[in-house]
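I am attaching a structure below and will ask some questions about it afterwards.
Each chain you see keeps its place in the complex, though not every chain is here.
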Amino acid sequence: MTYESYLAGEPVVVTAALTGGVHGKEANSNLPETPEEIGKAAAAAEAAGAAVVHLHARTPNGERSFATERFQEIDDAVRRYADDVIIQHSTGGTGAPDEDRHLPLRTDPPPEMASLDMGPLNRYDHLTSENTRALVDSLHEEMRERGIKPELEVFNDGHLNEVYGLLERRELADPVYATLIFGGGTLTRPRPRNFLNAIDNLPDGAQFNTLGFGPHQLPFAAMGVVFGGHVRVGLEDNVYYRRGELAESNAQLVERTVRVAEELGREVATPSQARDVLGL
Amino acid sequence: MTYESYLAGEPVVVTAALTGGVHGKEANSNLPETPEEIGKAAAAAEAAGAAVVHLHARTPNGERSFATERFQEIDDAVRRYADDVIIQHSTGGTGAPDEDRHLPLRTDPPPEMASLDMGPLNRYDHLTSENTRALVDSLHEEMRERGIKPELEVFNDGHLNEVYGLLERRELADPVYATLIFGGGTLTRPRPRNFLNAIDNLPDGAQFNTLGFGPHQLPFAAMGVVFGGHVRVGLEDNVYYRRGELAESNAQLVERTVRVAEELGREVATPSQARDVLGL
């Protein structure tokens, strides 16, 4: 996937990261937290053009949860309100026991996709999200068994190198689908040059998605469109619509992304088209 | 530091990583393990052109050790055999308690330099070298108090971003000195493009050193010379002289590096020149 894919007008898959597991309504009161809110947000994001919703679960008091039941409630609500959107569960979770990280894969039916963090990164000053190879492999194994497509989350170019290791250790279904992530902390610095460099380091035939945190969400989405990849936006990664103005909804962020993609000449993939593109 | 530094013929600081803490004589019987062996290897490396020796300590049976006493024995041997070489202690150590990581800073006198790993990385499949920001800060604080120059070890571009965070949290003496590291695992993939990209992402005014693991040691040293930086070689990072031929000594690897640097037109820094360059 490259600029040539852009020139060819290949469809772009928009993922909406609706809620996340870190900040909540204290950061933006429009961020959906309950299954009901997330279900409705998924429907609105789909109507706006998102083909995939990236989901985290929370307990009733808003704290992060890995429980299968929580994900089940959310999925049920998403299916109730949305039409055909692809469900992607996060398996991320700093500091959680490895066993808990598997729980989001065990809904019925399983999600069509699930995230797979490709390596360690700092969270705050005292915590590391470890994501050992052993965990990566066991999560991948369970995804394989349940027919879940992994979304490889690449937070820096060390993680990108770990993708090659994973490909040596295990067989991945085509196409490899990796999200190139840009921001502060232990992430690759959000610069256009670094984005192109990351793309050039992908394994042959891989498809890439991208996300930038905070003020980088919009420009990285635009670059993702022009560089021929897919894009993720949403309140998990960015709570502002523009400097100093909180976003009204996930759908508002998706709508702008769709306007930009279409203005720049790429079709936005429906969930059905996205299934083709991603090999679901 | 850039190609312009190369064109100007600025001196290159060669660091010899003599022993490491992972593989030992089972990988190459010429790898020095005891204080006596390390002291002699340091002298030979200095005679060959190394200005800095990067040191790890081991117990008598060859296992990794963080004990101040072990480093003291090694330093004493280095000072006995070598002339003026700069001593750099590793503070790295996967899985060790944070407190142990401080011990290599407490020799008398303290080392002129010490390594500071800038973030987490995988070690094998089940272990993560965490290197939390809290540990980075406390190590840096003790280095500051003892007048030890930190060598920032950057294993991937997420670590490079952490350098910016460190510069925001703490004051670093000029120049910032960072080692850009290339290899497998959670490291930046060893490619010329990735090396240039890493250089471009350094903070203004930073000096860079580089090392590539295994077969990448030699080409990354050559590129380090042409790209205007400093270079590290040695048996810690690579036990071969060329494909299929084990290195005879650290000095042999340093000698080749010196020949390449001089052939390419850069002077090799004496320890005294290196102190000027690095602001010791």
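Order of writing sets the chain letters: A and B. Residues in each chain are counted from 1.
The rule is simple: a residue touches a chain if its C-beta (ideal position, glycine included) is under 8 Å from a C-beta of that chain, and two chains touch if they have at least 3 such contacts.
Every value quoted in this text rests on a predicted model; they were computed, and no experiment measured them.
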item	value
Number of copies constituting the complete assembly, 2 shown	4
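Everything that follows uses one rule, which is that only the chains that are shown with their structure count from here on.
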item	value
Distance from the mean Cα position of chain B to that of chain A, given in whole angstrom	37
Of all residues in chain A, those that touch chain B in their complex	119-122, 124-128, 130-134, 137, 155-162, 164-165, 184-189, 191, 193-194, 197, 200-201
